[in-house]
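Left out: one protein chain. Kept in place: all the others.
Order of writing sets the labels: A and B. Residues in every chain begin at 1.
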Amino acid sequence: MAAATKKYVGQPLKRVEDPRLIKGIATYIDDMTLPGMLHVAFLRSPYAHAKINSINTDAAKALPGVIGVFTGAEVNDKCGVVPCASQMPDLKNPNHKVLAGGRAYFVGHAVAVVVATDRYVARDALDLIEVDYEPLPAVSDPQKALEKNSPLTHPELGSNTAFTWTLANGDIDAAFKQADRVVHQCMIHQRLTPMAIEPRGCIASHHPGEGTMTLWTSTQIPHLIRTLLPGMIGVAENKLRIVAPEVGGGFGSKLNLYAEEALCCHLAMRLGAPVKWIETRRENAMSTIHGRDQIADYEIAVKKDGTLLGIKSRTIADLGSYLQLLTPAIPTLTGLMLGGCYKCKAVRMDVTGVYTNKMATDAYRGAGRPEATYAIERMMDVIADELGLDPIKVRQKNFPKPGEFPFNTPTGLTYDSGNYQGALKKAQQLVGWEKLLKQRDTARKAGKLFGIGISTYVEICALGPSKMMAAGGWEWGCVRIEMSAKVTVITGTTPHGQGQETSFAQIVADRLGVPIEDIVVMRGDTAVAHYGRDTYGSRATAVGGSAIVMCIDKLVAKGKILAAHLLRTKPNKIEFRDGNFFIKGSPKKSVTWKQLAPESYLAKNIPPNFEPGFEASSFFEPSNCTYPFGTHIVAVQIDRETGEVTFVKYTAVDDCGPQINPLLVEGQVQGGIAHSLGQVLFERTVYDENAQLITGEFMDYAMPRAKDIPEYLLGSTVTPSPSNPLGIKGVGEAGTIGATPAIANAVIDALSPLGIRHLDLPLLPEKIWKAIQQAKGSQK
Amino acid sequence: MKFTGVCKIPAPREKVFNAITDPAVLQRCIEGCEKMVKTSEDSYDAHLKIGLAGMKGSYVGKIQLKDVKPPESYTLIMSGKGGPGFVNGAAKISLAEKNGETELHCDADAQVGGLIAAIGSRLIEAAAKRMADEFFKKLAAEVGKL
Partner (left out) sequence: MIPSSFDYFRPQNLDEAVKFLSQHEDAKVLAGGHSLIPAMKLRLAQPGTVIDISRIGDLSYIREQGDKILIGAMTTHHDIESSALLKEKCPLLPEVAACIGDVQVRNKGTIGGSLVHADPAADWPAPILALDAELEIAGSNGRRAVSASEFFVDMMQTAVQPNEILSEIRIPKTAKSVAYVKSAQKASGFAIAGVAVVIFGNQTRIGVTGVAAKPFRASSVENICADVEPLNDIHASAEFRAHLAQVNARRAVELARSRE
């Protein structure tokens, strides 16, 4: 199929999604009402760990407007446990039920649910429920949790160790023996709260006559929920319809099947009415999954010229008190990317997953890869510092060359394509590297704390080959040319801000040669998008877009057959370009979709054995993940007296392969930088020593705001991926992965003249100030 | 949250001890304590309305007097739960007689949880100290009345 003259792909088109979002006329879950709908509110434990001796719901039930009040005793044996897709050989699973049973084990653990005629009554009823709690010792510190006499998060499991996991390749002992030096650093990747602008919510509606259940929910994964929900509520997959309406941000926090969603379905069936639940911000902070939370102890064996010989990591992952869908898998993704974009023959990572009385952790923008990249990029700076080498040269020394791709890593991956040297060079050019170095010199001579940080990163996304994905990693797409020649595109991905309604239309417009205004992209409803593996892991355009391309190819092939028939020639004499089917050599003898489509649907003049209609659907199975990469260069200045960090320069060069819509790419990188800025400088989820959640509102959980975003200079290189026909690598998480270490390294570089070589995240003003004071003290 | 306090009460030790183990006196000294109902030898159910300014929460809880060693010491154990959260505390109170005056030492450990632990985290220490100061002030006045 000859490629159309590119009109849309590559253009920074404004998003089709935006007008409705900006005007406030998009439909989110809380905008929806169903006749007879009831409202749900959850009573949640204020204790991190407590026996529940009794729950008295009499007063709550007596409140006018309350339809029912349920506790674990009434629902737990009627619903399945919250599913965890990730299996480890020695995994201990506490089997999280929809409501607390005899014991609450984290602050925010739902212990009772009220169903009422309106949300106000439901909330008032919560205050009337009396729970007799008997506090138990709470586990808050994951390292202390592993000590012999620690209280247990789950006494029946006998230990706070959830699982152990090891990844090992190459002769790590030999590597360490041969080393000129072993560089050691312990690094903390703090717990974060995703804080999507729209908290969770759902409406469950059961049709008793048809035996069908519809669940509208603010989710990233309607298809995966359709696969997992039967196990929890006993309704078969083919009687389930899951719909994701407009979703106000996910970032991984909605890549899950939550107890509340299943319980709402159960209540809808039990009470014979639709049931609606909308989470408050505080509930979101307490009981929507948290991200990150790893303590990593790294040792890297190096030659004195900076060559990496072996990487060892002992990591403690604080999982929280139970398992959501991918909780144990996240640190294993860290293991896969252990070596970053460097050659290193020997690796070993030992992970201990630990239970504490906190909310469960799970995938959060980057899901394990920001942890890996932060660690290896910090280590490269520490190595450079210890060996007295230039941090850029140390990195370059270990880069694979462009000709060495596909590049096999010791962690068992094959990086599809890359040019780390190219991205680094471009970033240096963009930022004005030599000038920046001089600027640092001048600033330092004037006594300023000025630092430059870089990160050269690679990440794994566009998940992925089905062999490595628990529920399959393919993606499904459907393209239908209607009788009117308008085009309907259906994707099994579930965009919730990523912009595929626009970018897929760009791809289809170019390849089918139809005006972009004639295309609509549908998603998010399992009754419309029959199959799919949804949106996470920066996969939608790479994998979902490829499925769309397969459909287009099928449609064009079919179009040629019908065109040949109408033009009275053979299909192999037909060429297709810019929406025109014409006879080779006689371009005036042509038909367009506008003529073909009605012919195909009215079917009065179709060739023998020709199926009417113009619809194609395809499953795309990727051969590999993709590996976007790039270089971020950051310059900061620190106020010595207040510890406050100001950005002086921010440059990022990211390679996500060919870009369908540069505006979308910029948006993703910009958002990723914001995420990283927050993580490095002020975001953190704080539980106190009694596992009480302190950062439960925006009063205490600091988020980046518009005025915090530095002026940035973005560039890109384009290295296509051989893993899919579009050559696309994906960019949804790359920004977050690349930016965190660059910013952190810049801050540490600013402090390095004081002899400070590492500080853990977040780099709060007080932490920086204290480090400066300590350094001053030790210099006396 | 831990804190210690010392206060001097111009009265002999026995008098002070009787006052601080008298539930009626305790109720008047604990700010916002609306009710104290005896449930057993050394235990009481208590209704408290405590907080800051316009943001007072109602708490229902138990007060226990343990390890009562007249006139030297005892431990006051309190637990209360309400809408805004819960408070658990134990205070070891010991009395020393000095020149006809009593020196009261208070060694307290309190846990706060729920909404108030989060929202109020920066104010909790200051609020607790304030409540403790109020308590001792009121106690000195009560003892003076006896």
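Here, contacts are C-beta pairs under 8 Å (C-beta built on N, C-alpha and C of every residue); 3 or more make two chains touch, one makes a residue touch a chain.
For clarity, every value in this text was computed on a predicted model and none was experimentally measured.
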{"item": "For the chain not depicted, the shown chains it touches", "value": "A, B"}
{"item": "Contact residue for the chain not shown (choose from A:M468, A:A603 or A:M699)", "value": "A:M699"}
{"item": "Chain A residues that touch the omitted chain in the full complex", "value": "119-120, 123-124, 127, 280-282, 641-642, 644, 682, 686, 694-695, 697-703, 765-766, 769-770"}
{"item": "On chain B, residues whose C-beta touches the chain left out of the figure", "value": "51-55, 57, 83-84, 115-116, 119, 121-123, 125-127, 130"}
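Assume only the chains that are shown with their structure count from here on.
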{"item": "Complex interface listing, chain B residues touching chain A", "value": "81, 83, 85-86, 88, 111-115, 117-119, 121"}
{"item": "Of all residues in chain A, those that touch chain B in their complex", "value": "46-48, 107, 127, 133, 135, 282, 688, 690, 692-697, 699-700"}
